[in-house]
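All protein chains of the complex are present and in place, except for one that has been dropped.
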Amino acid sequence: MPISDDSTTLAQLRNEVQQFVDERDWSQFHNPKDLSISLSIEAAELLEEFQWLNQEEVDQVRRRPEHLARVTSELADVLIYGLSLANALDLDVADAVGMKLDASALKYPAERYRGRFRLDP
Amino acid sequence: MPISDDSTTLAQLRNEVQQFVDERDWSQFHNPKDLSISLSIEAAELLEEFQWLNQEEVDQVRRRPEHLARVTSELADVLIYGLSLANALDLDVADAVGMKLDASALKYPAERYRGRFRLDP
Amino acid sequence: MPISDDSTTLAQLRNEVQQFVDERDWSQFHNPKDLSISLSIEAAELLEEFQWLNQEEVDQVRRRPEHLARVTSELADVLIYGLSLANALDLDVADAVGMKLDASALKYPAERYRGRFRLDP
Partner (left out) sequence: MPISDDSTTLAQLRNEVQQFVDERDWSQFHNPKDLSISLSIEAAELLEEFQWLNQEEVDQVRRRPEHLARVTSELADVLIYGLSLANALDLDVADAVGMKLDASALKYPAERYRGRFRLDP
């Protein structure tokens, strides 16, 4: 199933995830606590891809196809659990992200935080 | 900006995130290692919403609007960092999720794993 | 090297960890950020041992030697990085734990929090 970010809505991607879950009758396991545990574990596996790397090595990741493929795969796991949680709790992901960006825009006014995310003296 | 999963593509949502980052000139901080650290921290904050809850309390979350709003907010943080990572490394999220679901479908054939995710004796 | 909690001081255990690190000249990698990343990753691997388990399965872990051995091994990894961090920053672990317990005792007076950790209405 070749899909792309340009042509796929959040609802369609969530539906792909839900279909996978439904085909295995796994909704019974998908309570929000266990989904959050799994998301946290996958986030750590993603982080593991950068464990011990110095800045130079981090910069090279985008030019190393095999490493990039592993990162992509771990990010997919994180997102699948994130979308599963949205499915389990019937949350609107785009709305949640939009609302959070709006709130963050108030917390971090662009003019004051340009080029920095702390207001150190 | 009222947006919804039905009408928003992944590309559009990624663009919202990128615009927020660009307005603050924060791309310089968005290397994949630090983004993965932040994603991991936000995943833990999401998990914290379920810390110590027993099964009954977990089941009640969907019926408690304030708790649900906190969960939604933490999930948004996770997804924002996930989309930021996709932006930083130029990954296609929908393709990555689709590929991972395809791979998982081979690893967990629906007929053998229906209702269980381990093949215990 | 057979050692036990009854006969081993924190300083002695820290010294075992430091010796392992020194023999490999790994102190150069042991900055507190990367050690905290590693600790976080190992914490997730520990958590993975309980992923998807229901209450009944959790209760059985202590009676399943193989599972218990895996948990012990993952906990050891967490503690090794914790002690490595203490070594890298020259922190006193026992003092830190004692101080935190004292602070928590003020925050959670025993008589008010007996049998509960939230003061729900």
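Just a few scattered comments:
For clarity, chains are labelled A, B and C in written order, and residue numbers in each chain start from 1.
Note that in this section contacts are C-beta pairs under 8 Å (C-beta built on N, C-alpha and C of every residue); 3 or more make two chains touch, one makes a residue touch a chain.
Keep in mind that what you see is a predicted model, and the values were worked out from it rather than measured.
Contact with the chain that does not appear here is found for just one residue of B:L10, B:L47 or B:A96, B:L47.
Hidden from this view is one chain, which touches chain C at 1-11, 13-14, 16-17, 20, 23-26, 28-29, 31-33, 36-37, 39-40, 43-44, 46-47, 49-50, 53, 55, 58-59, 61-62, 68, 71-73, 75-80, 82-83, 85-86, 89-102, 104-105, 108, 110, 113-115, 117. With the whole complex as reference, residues 29, 34, 37-38, 40-41, 43-45, 47-48, 50-52 of chain B touch the missing chain. Against the chain not displayed here, chain A makes contact via residues 37, 40, 52, 54-55, 117.
Heads up, the rule we're going with is that only the chains that are shown with their structure count from here on.
With centres taken as mean Cα positions, chain B sits 4 Å from chain A. The distance from the centre of chain B to the centre of chain C, each centre being the mean of the chain's C-alpha atoms, comes to 28 Å.
Chain contacts: chain A has residues 29, 37, 40, 43-44, 47, 50 touching two or more partner chains.
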